[in-house]
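Shown here: the complex without one of its protein chains, the others still in place.
And then chain A:
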């Protein structure tokens, strides 16, 4: 066991955990923050997306111990216009991917604002966050219900 101090949603949490515990399991099983979901547990679906120092990451592929000192933000710590926009645009059906979608979108909007290019940037889209840009930048978040149209509309509305 190792003592790990995680900083989550603005609060410090000392934890006694083994080094192989993922950030995802630390959040869900040790801190009771079950808003972050476990989908594939192998970095292929994005359901576990959280923000680490403002950047979106897959918490299933992160060892909790490696993120000591980082400012972790989960869906429980997010208060953002995207949340109401997802409701307005039916950006989900079952809701299992939604926490990850919203954390990812928050990170994505910040990346875009800082000038991060994407694989479709430069193909006529300019600096505007087009539907094609949103789909490409959000491709790390799968939705098995197929609510993609609503998700893209919700993000586009907030992005302006």
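Operating definition for what follows: a residue touches a chain if its C-beta (ideal position, glycine included) is under 8 Å from a C-beta of that chain, and two chains touch if they have at least 3 such contacts; residues count from 1.
What we mean here is this: contacts and distances are computed from a predicted model.
Student: Between "ABC-type branched-chain amino acid transport system", "mannan endo-1,4-beta-mannosidase", "Xanthine dehydrogenase family protein subunit M" or "Glutamyl-tRNA reductase", which matches the UniProt record of the unshown chain?
Tutor: "Xanthine dehydrogenase family protein subunit M"
Student: Pick out which of A:32, A:122 or A:160 touches the chain that's been left out of the picture.
Tutor: In the complete complex, the chain left out is touched by residue A:122.
Student: Determine which one of A:15, A:61 or A:145 touches the chain that has been left out.
Tutor: Hidden-chain contact among the options goes to A:61.
Student: Considering the entire assembly, which residues of chain A contact the chain that has been omitted?
Tutor: Within chain A, the residues touching the omitted chain are 2, 18-20, 22, 41-43, 46, 49, 55-58, 61-63, 65-66, 104, 107-108, 111, 115-119, 121-122, 135-141.
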